[in-house]
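A short worksheet on the structure shown next.
All protein chains but one are shown at their positions in the complex.
Naming follows writing order (A, B and C), and every chain is counted from residue 1.
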Amino acid sequence: MSEPMHECKYNPGFMRDTLIPQVGIITDIRTETPDVKTFRVEAPSGGKLFEHMPGQCAMVCAPGVGEAMFSITSSPTNKLYQEFSIKRCGVLTEHLHSLKAGDEILVRGPYGNNFPVETELKGKNLLFIAGGIALAPLRSVINYCLDNRENYGDIDIVYGSRSADDLVQRKEIEEVWSKIPGVNVHLTIDREQEGWDGHVGFVPSYLQELAFDTNRTAILCGPPIMIKFCLQGLKEMGFAMEQVYTTLELRMKCGVGKCGRCNIGTKYVCKDGPVFRFDQVDELPNEY
Amino acid sequence: MPVTENWKPTIVAFCCNWCSYAGADLAGSSRLAYPADVKIIKVPCSCRVNPMFILRAFEKGADGVILCGCHPGDCHYSTGNYYARRRMTLLFSMLDYLGVEDGRTRVEWVSAAEGVKFSETMNSFVEKVRALGPNVRLGDLRCKN
Amino acid sequence: MYKIQKADLPKLYASIAAESDLFLPVKVADQTNFGLYTETADVDIDTLKTVKSAKDIFFPQSETLYKVRRENDNFSIDVEQHRTSPFVVFGIRGCDVRAMTVLDKVFLSEPIDSYYAARRQMGTIVSLACGRPDTSCFCKVFGIDCAEPEGDVVTWLVGKVLYWQPKTKKGEALTEKVASLLEKADEAMVESAKNAIRAIVKKLPYANLSLEKWGAAAADANFDSKLWEEMYKPCLACGTCTFVCPTCQCYDIKDYDTGSSVQRYRCWDSCMYSDFTMMAHGNNRTSQMQRFRQRFMHKLAYFPANNQGMFSCVGCGRCVDKCPSHLNIVKVIKAFEKEGV
Partner (left out) sequence: MQELIVRAKELLASGQVARVLGWKKGEHSYDPEVAFFNDAESLQDFVYDGFCGANLSKYMIEASKLEGKTLVFLKPCDSYSFVQLMKEHRVDREKAYIIGVGCWGKLDVRKLGAEGILDVEIAGDVLKVSSLYGDSEVAYKDAMLERCHVCKGKEHKVFDETLLESADTVDLDRFAEVERIEAMSPEEKFAYFQSELSKCIRCNACRNVCPACSCRKCVFDSTAFNSEQKANTTSFEEKMFHIIRAFHVAGRCTDCGECSRVCPQGIPLHLFNRKFIKDINRLYGEYQAGADLEEKAPLTSFQTDDAEPGADRR
């Protein structure tokens, strides 16, 4: 039986210990790509489980299977529900992919910092660069910026994946994002494919072709190898490290900077991250 | 679980697919009675059962665990039960050494034709475990509630 | 200052235990660890170091956080309640008391770990000065005085007498409860005992380790040292050092399926294990050298950087005594002292 909710005696401001999850209901599942699904999660009584900021994460748990940190892919401006885009790649994600709408999961959060959408990013031209499933954390910021369009300058989104079938949120990208004034979407896939008339090539090389000026802030997310070459490209274009943001991902258990496993240098990625500016990343020991 | 007059032990029986499981089938179709508290787990060969299976069964609440396979010499895979025999001999000796009541574990060779033996074996094993009472020494407390 | 005859301690234990749980060093199968007092417990306050520290009492090696039951496709969460009854820990040594301050920095920083906080609030600490420090002790290096430990009540065992000095409100409350067993004492005996202890501490082989190469600045300076590669090799990747350490606080959260519910519990973990950082897509620390380095860098560089210079080591020397390969933090500190970086 769950006990009546009241403020935690030892942890003011919290109803329960931060390690205790809430029950969430999966109200919708969208198959994005052969191995990515987007799960819409609501509280049993409807509405969102909690408020969050773009870039923050939450712990999603299937009891008896496991628990892991996922970035919240929906924007805080969405007042109805939260979404997680999850790639099938391990025991827990395998299980989550087997669930259907109406099934329950446990969720706790939000955890970590967020993209500085209300401070450093405000008023800037933005350049989003993502590869594969890494669009998930960026989608939250992108939609936040699009919903507060007046606060930001030009928005460029460079997004690539292995094939056209692996592009996450393709419908939203094509039907919503690319139709908004001042927003330019640049899609690319790794190899030629029938029915694809867009750009073909890896994200880093596409980025160089696009040759952006440095009057913008870049937000870069993707597999390590993509990050490495994109960053190199950005530097060549004249971007300063302080102008580029990314997110880090390490094994996490507690989400509150205590269990120790996401500790790298003096930072805890779950609490001090996941969003880092590249000059901050450079200060960390090379263990991510 | 309180031990009452009506307390019934939980028994896990690992039965080899080729002999003992068929023996259990025969016991059933011949309408030979054996207690319903015997939970049969079908395994491809008695040799498939490793000591962890036995301990795991106890952990999760079994009061007695019995392994049934083909008679030595009759293994479907020719020699599986010989290996199982050595393993179980050593494991049972270890459990005795640790002070686990020796009536809680047993191996019995039951062929597909021995429906009667199957039912008698189960009846006598259940009776023996019943007399010992609930398994305390090899259970996990967390599974008790 | 109060005192009680050592021979009368069982009465003191019984009196405390009559009102609340009492944890103290208990010998089981020839090893002394903190345990719950019972009439038949083999209490052993003469052994200097319990194998595990008292950390277990406030941050148990394994504790259930909640149970999840599934009924008709719905989950219900049964949350583990906080500790609500007071308890007393008797016989903690100076290093282990300081270790609680280190743990406080982790668990009582925002967001507060409420399970730990509840135990801290409910617990009264009765510390015990170290009459016979051991070769492996180096608490002095961290500014700990084992002749006069911190705690709610501080005690000294001098010959056949235990001296008792309450230091905090909690300590005074406890003293009041057992007042009938205590008698007034003057401080002369304790003062000379303290001097004797401090004289021994000065002679300890590790008493003058230099931490000059450590602290916040070491986070960058020592990371790429070649010394790690030289030192880690005998490490067996077991978790002995971590589990006997009074300040190691990393934990894992795991599920146990009881058949009728899933229990989610947290348990101590060790950065020495390869699966500590293992993710579906790989491991960011792939070698034992990296894991070895992480443990010491965390204790001696990262932790001080985040906590105003406080080290996450109290010099209890348990890892020195227990490492199967005789690797330990002392060797690491000395290696850097000798070689520079």
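Simple rule for what comes next: a contact is a pair of C-beta atoms (placed from the backbone, for glycine too) under 8 Å apart; a residue touches a chain by one contact, two chains touch by 3 or more.
Quick caveat: nothing in here was measured; it's all calculated off a predicted structure.
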Residue, one of C:P10, C:G143 or C:P205, that touches the chain absent here: C:P205
Of C:P111, C:P133, C:G151 or C:P166, the one touching the omitted chain in the full complex: C:P133
Full-complex contact with the absent chain, from B:S30, B:S93 or B:S124: B:S93
Chain C residues touching the omitted chain (full complex): 28-31, 33, 48, 51-52, 61-62, 132-135, 200, 203-205, 233-234, 236-240, 242-244, 252, 254, 256-257, 265, 267-270, 273, 275, 322, 324-327, 330-331, 334
For chain B, residues in touch with the removed chain: 51-52, 55, 59, 72-73, 79, 82-83, 85-102, 105-107, 137-142
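Here is the rule we go by: only the chains that are shown with their structure count from here on.
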Separation of chain A from chain B, taking each centre as the mean of its C-alpha atoms, in whole Å: 52
Distance from the mean Cα position of chain C to that of chain A, given in whole angstrom: 39
Per-residue overlap in chain C, given as positions that touch at least 2 other chains: none
Residue numbers on chain C that touch chain B, as the complex places them: 256, 258-260, 263
Chain C-touching residues of chain B, taken from the complex the two chains share: 60-61, 140, 142-143, 145
List of chain C residues in touch with chain A within their complex: 65-66, 68, 70, 73-79, 82, 106-107, 109, 111-115, 117-118, 121, 216, 219-220, 223, 249-253, 255, 257, 262, 264, 266, 269, 271, 276-281, 284-285, 290, 294, 297-298, 301-302, 305-306
